[in-house]
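For this view, one protein chain was removed and the others were kept in their places.
Up next is subunit A:
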(Lines give C-alpha, C1' and ligand atoms only; values in the text may rest on other atoms or scores of the structure.)
Protein backbone atom coordinates (compact mmCIF):
# COMPACT_ATOMS: atom_id res chain seq x y z
CA UNK A 1 0.00 0.00 0.00
CA UNK A 2 1.44 3.38 -1.00
CA UNK A 3 1.35 6.63 0.98
CA UNK A 4 -1.77 7.97 -0.71
CA UNK A 5 -3.42 4.58 -0.25
CA UNK A 6 -2.69 4.57 3.49
CA UNK A 7 -4.19 8.02 3.89
CA UNK A 8 -7.24 6.99 1.88
CA UNK A 9 -7.63 3.78 3.89
CA UNK A 10 -7.55 5.60 7.22
CA UNK A 11 -10.02 8.29 6.21
CA UNK A 12 -12.33 5.76 4.57
CA UNK A 13 -12.25 3.57 7.68
CA UNK A 14 -13.16 6.45 10.02
CA UNK A 15 -15.93 7.67 7.74
CA UNK A 16 -17.46 4.23 7.17
CA UNK A 17 -17.39 3.17 10.83
CA UNK A 18 -18.82 6.49 12.01
CA UNK A 19 -21.63 6.26 9.41
CA UNK A 20 -22.45 2.70 10.39
CA UNK A 21 -22.44 3.66 14.07
CA UNK A 22 -24.89 6.53 13.46
CA UNK A 23 -27.18 4.44 11.23
CA UNK A 24 -27.08 1.50 13.66
CA UNK A 25 -27.88 3.70 16.65
CA UNK A 26 -30.76 5.51 14.97
CA UNK A 27 -32.25 2.28 13.61
CA UNK A 28 -31.93 0.58 16.98
CA UNK A 29 -33.45 3.51 18.82
CA UNK A 30 -36.38 3.89 16.40
CA UNK A 31 -37.15 0.17 16.31
CA UNK A 32 -36.57 -0.08 20.05
CA UNK A 33 -34.20 -2.98 19.52
CA UNK A 34 -30.74 -3.02 21.04
CA UNK A 35 -29.99 -6.25 19.20
CA UNK A 36 -30.73 -4.62 15.84
CA UNK A 37 -28.20 -1.86 16.64
CA UNK A 38 -25.51 -4.41 17.46
CA UNK A 39 -26.25 -6.48 14.33
CA UNK A 40 -26.13 -3.50 11.97
CA UNK A 41 -22.92 -2.23 13.54
CA UNK A 42 -21.31 -5.69 13.48
CA UNK A 43 -22.19 -6.00 9.77
CA UNK A 44 -20.68 -2.55 9.22
CA UNK A 45 -17.44 -3.48 10.96
CA UNK A 46 -17.12 -6.69 8.92
CA UNK A 47 -17.80 -4.82 5.68
CA UNK A 48 -15.33 -2.05 6.56
CA UNK A 49 -12.61 -4.52 7.46
CA UNK A 50 -13.11 -6.35 4.16
CA UNK A 51 -12.69 -3.02 2.37
CA UNK A 52 -9.81 -1.60 4.41
CA UNK A 53 -7.65 -4.42 5.67
CA UNK A 54 -6.65 -6.30 2.49
CA UNK A 55 -4.17 -4.59 0.20
CA UNK A 56 -6.56 -3.85 -2.69
CA UNK A 57 -5.16 -2.53 -6.01
CA UNK A 58 -6.90 0.85 -5.67
CA UNK A 59 -4.72 1.61 -2.65
CA UNK A 60 -1.64 1.29 -4.90
CA UNK A 61 -2.31 3.79 -7.64
CA UNK A 62 0.37 6.29 -6.58
CA UNK A 63 3.50 4.19 -6.56
CA UNK A 64 6.78 5.91 -5.68
CA UNK A 65 8.98 6.59 -8.67
CA UNK A 66 12.42 5.42 -7.75
CA UNK A 67 15.36 6.65 -9.76
CA UNK A 68 16.40 4.23 -12.49
CA UNK A 69 19.69 2.41 -11.62
CA UNK A 70 21.40 3.55 -14.85
CA UNK A 71 20.43 7.13 -14.06
CA UNK A 72 21.77 6.79 -10.53
CA UNK A 73 25.14 5.58 -11.77
CA UNK A 74 25.62 8.78 -13.77
CA UNK A 75 25.55 10.77 -10.54
CA UNK A 76 27.79 8.77 -8.22
CA UNK A 77 27.70 9.43 -4.53
CA UNK A 78 30.44 11.67 -3.23
CA UNK A 79 33.25 9.65 -1.72
CA UNK A 80 32.93 9.43 2.08
CA UNK A 81 36.64 10.27 2.58
CA UNK A 82 36.23 13.69 0.99
CA UNK A 83 33.61 14.91 3.43
CA UNK A 84 35.47 13.27 6.26
CA UNK A 85 36.84 16.30 8.22
CA UNK A 86 33.51 18.07 8.60
CA UNK A 87 30.92 15.54 9.58
CA UNK A 88 28.36 17.83 11.21
CA UNK A 89 27.81 20.05 8.18
CA UNK A 90 25.57 17.53 6.37
CA UNK A 91 22.06 18.75 6.77
CA UNK A 92 18.79 17.51 5.41
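General observations
Everything that follows uses one rule, which is that contacts are C-beta pairs under 8 Å (C-beta built on N, C-alpha and C of every residue); 3 or more make two chains touch, one makes a residue touch a chain; residues count from 1.
To be clear about the criterion, contacts and distances are computed from a predicted model.
Only one of "Signal peptidase complex subunit 3", "DNA-directed RNA polymerase subunit", "Autophagy protein 5" or "DNA replication complex GINS protein PSF3-like" fits the UniProt record of the hidden chain, and that name is "Signal peptidase complex subunit 3".
Contact between subunit A and the absent chain runs through residues 1, 6-7, 9-10, 13-14, 17-18, 21, 24-25, 28-29, 31-34, 37, 41, 45, 48-49, 52-55.
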